[in-house]
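One chain of protein is taken out of this complex; the other chains stay put.
In order of appearance the chains are A, B and C, and numbering begins at 1 in each one.
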Amino acid sequence: MLRLGLFGAGRIGGMHARNLAAHPEVELAGIFDIDAAASAEAARQTGSKAVDSVDDLLGDAAVEGVLIASATDTHCDLIERSAKAGKAVLCEKPIHLDIKRVEACAKVVANTGAFVQIGFNRRFDPSHSAVRQAAIGGELGKLEQAVITSRDPAPPPLDYLRVSGGLFRDMMIHDFDMARFLFGEDPAEVTAMGGVLIDPRIGEVGDVDAAMVILRMASGGLCHINCSRRCAYGYDQRVELFGQHGMLVSANPSTTNIERFTDRGTAARDRLHHFFIERYAESYIREIDAFVSALKSGTSASPGFEDGRRALVIANAAIESATSGRTVRIRD
Amino acid sequence: MLRLGLFGAGRIGGMHARNLAAHPEVELAGIFDIDAAASAEAARQTGSKAVDSVDDLLGDAAVEGVLIASATDTHCDLIERSAKAGKAVLCEKPIHLDIKRVEACAKVVANTGAFVQIGFNRRFDPSHSAVRQAAIGGELGKLEQAVITSRDPAPPPLDYLRVSGGLFRDMMIHDFDMARFLFGEDPAEVTAMGGVLIDPRIGEVGDVDAAMVILRMASGGLCHINCSRRCAYGYDQRVELFGQHGMLVSANPSTTNIERFTDRGTAARDRLHHFFIERYAESYIREIDAFVSALKSGTSASPGFEDGRRALVIANAAIESATSGRTVRIRD
Amino acid sequence: MLRLGLFGAGRIGGMHARNLAAHPEVELAGIFDIDAAASAEAARQTGSKAVDSVDDLLGDAAVEGVLIASATDTHCDLIERSAKAGKAVLCEKPIHLDIKRVEACAKVVANTGAFVQIGFNRRFDPSHSAVRQAAIGGELGKLEQAVITSRDPAPPPLDYLRVSGGLFRDMMIHDFDMARFLFGEDPAEVTAMGGVLIDPRIGEVGDVDAAMVILRMASGGLCHINCSRRCAYGYDQRVELFGQHGMLVSANPSTTNIERFTDRGTAARDRLHHFFIERYAESYIREIDAFVSALKSGTSASPGFEDGRRALVIANAAIESATSGRTVRIRD
Partner (left out) sequence: MLRLGLFGAGRIGGMHARNLAAHPEVELAGIFDIDAAASAEAARQTGSKAVDSVDDLLGDAAVEGVLIASATDTHCDLIERSAKAGKAVLCEKPIHLDIKRVEACAKVVANTGAFVQIGFNRRFDPSHSAVRQAAIGGELGKLEQAVITSRDPAPPPLDYLRVSGGLFRDMMIHDFDMARFLFGEDPAEVTAMGGVLIDPRIGEVGDVDAAMVILRMASGGLCHINCSRRCAYGYDQRVELFGQHGMLVSANPSTTNIERFTDRGTAARDRLHHFFIERYAESYIREIDAFVSALKSGTSASPGFEDGRRALVIANAAIESATSGRTVRIRD
């Protein structure tokens, strides 16, 4: 059994708590949240214990690793402290909104040699990863084009948006990582357009609520990403890969296998999953599997810290493009 | 150009008139209907001429063949008169509701050596015929099971039902022919259940409005047919073939290629085609193509008179089974 | 926590062991199998303990219920002994192959007032149960027709088939229960045809390997069932409900969300689930949920012993129909 601690017991932290507790090879050693009621409730649900401080976990020699699911602005601090304490880390995305802070953190990670996996959960979706595997394996010949569709059911609260880093860094960062994952390489340049199409108050806090991007990947392939902060039919998450020999689509899963035929229409399926907790339930479990497996076998973290950093670099370039009206070369 | 005459200018006769007129190798020489206004209108629409009597067409040496789309009880008389006049015949199904009358007519057809094709239009549906071709060609290995779904949008008027011969002879006869076509052989036995599930007045005129049948084909394959006189979502016409190597489905065509995604459901297609005129539009054209091609090349009629007779024999056996509660062996 | 024991640690018993152990409200108190190695292995995997005899579980006052997943011919004995020992029972289908034995057992169940749930797992499939709920709730108006497709990937060993009770009692019994579940009523009569289409050796042991059935339900609806012991594309399990207002289909779940487009075809999905363990994984978990909930809330067992008995009555009537060539009325 791998003894792990958890930082953060909010919505996503609570889900991680349940997944860690149910994992056959993990013992959830303790949960810390600045909101003691939240950590107490998560501990109650999982038969674990709430602890009073970060150091209660980092100072416990029996704890081998931590999962960081606290607020974004605490990620770098917790990664650094955990790394220095010799703990393996699985940290939610994004690492941080400020690339300088990320790069400072990268040095600590490198110096300590810590194992740091970043929570790009979609890489672990069975269908996304299978089409990626097929593409990398050559089933399509050269991968020429990809289309990634990424639409949330409804915008988050404005208070969240104010500190979120904006659509490109907060939401599309997942899709930038997906583009790198699907092509198996980095993008060379990006062009982007954002718009305020859903709620003018989102514009007033300096963000956009819809955006389209094109990436040119290092070896020439083109990748389109579109995002919307609102989607009437549920959480729309599709990947389309196109190459010499055809197309592979990772389509939306249906919530049921039901088809309706009435005088209003035929073959209608039910609404999509509501949001990421439901849609990517299996991915979150497999993400922890990967963390456990890598620690046991001594392989490196994937996706690792550098994957988190690069996704942020792309997001920043996309923002620069959307602002300047220029195609932006992505620096290494 | 093949000069053809048309008997019957009702709903289906009018459609045939338009198809004959539009066929590049057919000249529609004349149209007869006991309702002179109907034949006049069909003639007007097609640039053909209405004639005053059956003999105006049968006595015209330049007329090479006739399409019989008049009332069912006139089919045998017109087949016999046309055959004796040396005309090729394409006759709508069913040949007649009384098997004795059909068998008398069969002798005239045999004696005259007339070319008689029966209007089992569904054999000419591109997808139905393609799955049949694949099955006959061995793609599935031995064809073990078939499921034929056949649902009309709404019941016909009671006045029609009174003289229709009943669901098995009037409606399911198409599906009995389809079973023979798909398996490439005759059924050996049949069991049937009918019910009055839609409108009790249909029961009062001695008919059923829903029915299910199982056929055991000569070489052992099993075939299920279900019929309903009402279908809320349009004209439902599906064929499923199952064998050693898999399954082939000839699914319903959509009326459009549109998919709708809303908060009420996803991937919804439009309603199916309303009824046979729209659904089998291409089949009716290909049926005439087959008639023209066979006459030009001198090949035999397919489906021929005997196919029409056998479908009626099966329908009669199904009625006997539904009435007696016994599985009925189908006599040759 | 509900303390439960398990009889049987074979393939399906092993799965139940894992589901019981993972259930948050169940403690798997012990496992008995006549093959001590099997129970030891199941105990090892689940952190439970293997016991040496049936009475080790039935004699343990702390054990509140048992799950019976041992060989079919032991079901009635174990139900009776468990009922007399005051244990709640969840027993795999079929109860027994001999209706007389089932009826004797029914008396014991009635006399003891024992809670006995029968393992018709498919009732707990989310989509099957949702279409049933919609139909019962009136979404389709009167339910007029149902089509149940039920095809196993490959025939079981001949040694199993010899003692299985035959396709109707061993395999289609699930579909008979499904028919009762979907319509919410019993069938009044049945007609059936079986065939040996896959392997002549199955015929030599007195069984069929493919069959089609029509049921007429008590209030008139018609239900078709087709079964095959072999299916090239996986485990095919579909339910189609048809009524006045349209059709509801519980379609096969895909194993992935991938669609392939190549020069050989488009929109191709992956193979279906291999067999019931994978296909109905969620149903088996929900079946245990229902058992636990009913025990906690004091509601009656559903599906209960009588549901198991009636499914066998229908199977016997279907065998009689297939043998005699007569539609058979189903006695109460």
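Convention: a residue touches a chain if its C-beta (ideal position, glycine included) is under 8 Å from a C-beta of that chain, and two chains touch if they have at least 3 such contacts.
Everything numeric here is computed off the predicted structure, so don't read it as measured data.
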item: Contact with the hidden chain (one of B:Met1, B:Ala36, B:Ala71 or B:Ala130); value: B:Ala130
item: Residue of A:Val147, A:Val205 or A:Ala281 in touch with the missing chain, whole complex considered; value: A:Val147
item: From A:Cys91, A:Val109 or A:Ala210, residue that would touch the chain that is not displayed; value: A:Ala210
item: Touching residue (missing chain; options A:Arg3, A:Arg18, A:Arg101 or A:His245); value: A:His245
item: Contact residue for the chain not shown (choose from C:Val196, C:Ala218, C:Ala232 or C:Ala281); value: C:Ala232
item: Identified contact with the non-displayed chain, of B:Gly10, B:Gly86, B:Gly220 or B:Gly246; value: B:Gly246
item: Touching residues on chain B - with respect to the absent chain; value: 22, 126-127, 130-131, 245-253, 256-263
item: Residue ranges of chain C at the interface with the undisplayed chain; value: 232-234, 236, 252, 254, 260-272
item: Residues in chain A touching the chain absent from view; value: 142, 144-145, 147, 149, 151, 189, 191, 193, 195-198, 210-214, 216, 220-222, 224, 226, 228, 230-233, 236, 242, 244-247, 325-327
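We take it that only the chains that are shown with their structure count from here on.
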item: Magnitude of the superposing rotation for chain B and chain C (Cα, nearest 5°); value: 180
item: Inter-chain centre distance, chain A versus chain B - centres from mean C-alpha coordinates, in Å; value: 58
item: Inter-centroid spacing, chain C versus chain A (mean Cα positions, whole Å); value: 40
item: Sequence positions of chain C contacting 2 or more other chains; value: 245-247
